[in-house]
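Here the complex is missing a single protein chain, while all its other protein chains stay put.
Showing chain A:
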């Protein structure tokens, strides 16, 4: 059989149009309409109701707690992810492959299971929990527990973004910098960071989005105390079960707004990065 290399699948106008139509249709049904629905439901009873729903004492607390958790989680996982990616791409040591596999555990494990693991470990009857209890340290059913499971669930994002990039880039530029006498910190700031900046921002954006939206793991360790340990996703469920549909959608629209904002930040970051790189290398402009 002879293979006709100049005629590819998808060249025909009908195939192309069908594929485009199908993609647009699916994107509309599964992405656009639900997003629009969230906002239209939230605004169903007017702006006044939506604002009063959002400024409800417990909703405000849930927003505050969710942002607080993200604020702690993101920097922690930023440092952890960079350190880990640096370690596994710049050094060779026994167990390196195993470590790379271990990073993926939070992806592989269901968040509910992750929450239960922490509960069994740090809960009152857990190994560490009973010991901590003697010193009156309570981690589960209070904000530290929520931060812990959120850190666990989101810890692969930064490292997973950086590792392939850093592997591909190799360490030549860094080796050159070392031979020119750069210190460790300067090396990182001037050579490594500019190269990985884009992937790093992307990792942070994903970490933040997940930290804000995490439900399963947080639900297990939260204790659902309204005004104390109720994060925004848990609050949405709570309002929904209360038959407060408008309130639930108002809170959900906040989460959706955070998601849209996150994507916008990512877009701006990408664009700035591209411009920065063009300015950094005037020689390329001349060509």
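Criterion: a residue touches a chain if its C-beta (ideal position, glycine included) is under 8 Å from a C-beta of that chain, and two chains touch if they have at least 3 such contacts; residues count from 1.
In this text, contacts and distances are computed from a predicted model.
Undergrad: Per UniProt, what's the omitted chain called: "Formylmethanofuran dehydrogenase subunit A", "RNA polymerase sigma-70 factor, ECF subfamily", "Dihydroorotase" or "Sulfate transport system substrate-binding protein"?
TA: Answer from the UniProt record of the missing subunit chain: "Sulfate transport system substrate-binding protein".
Undergrad: For the chain that's not shown, point to the residue among A:104, A:175 or A:242 touching it.
TA: Answering carefully, the residue with contact to the hidden chain is A:242.
Undergrad: Using the touch definition up top, pick the residue from A:123, A:156 or A:203 that touches the left-out chain.
TA: Looking across A:123, A:156 or A:203, the contact with the absent chain belongs to A:123.
Undergrad: Of the residues A:20, A:33 or A:225, which one touches the chain left out of the display?
TA: Here the residue in touch with the unshown chain is A:225.
Undergrad: Of the residues in chain A, which ones touch the absent chain?
TA: Given the touch definition above, chain A has residues 119, 123-126, 129, 133, 138, 140-141, 223-228, 238, 241-242 touching the missing chain.
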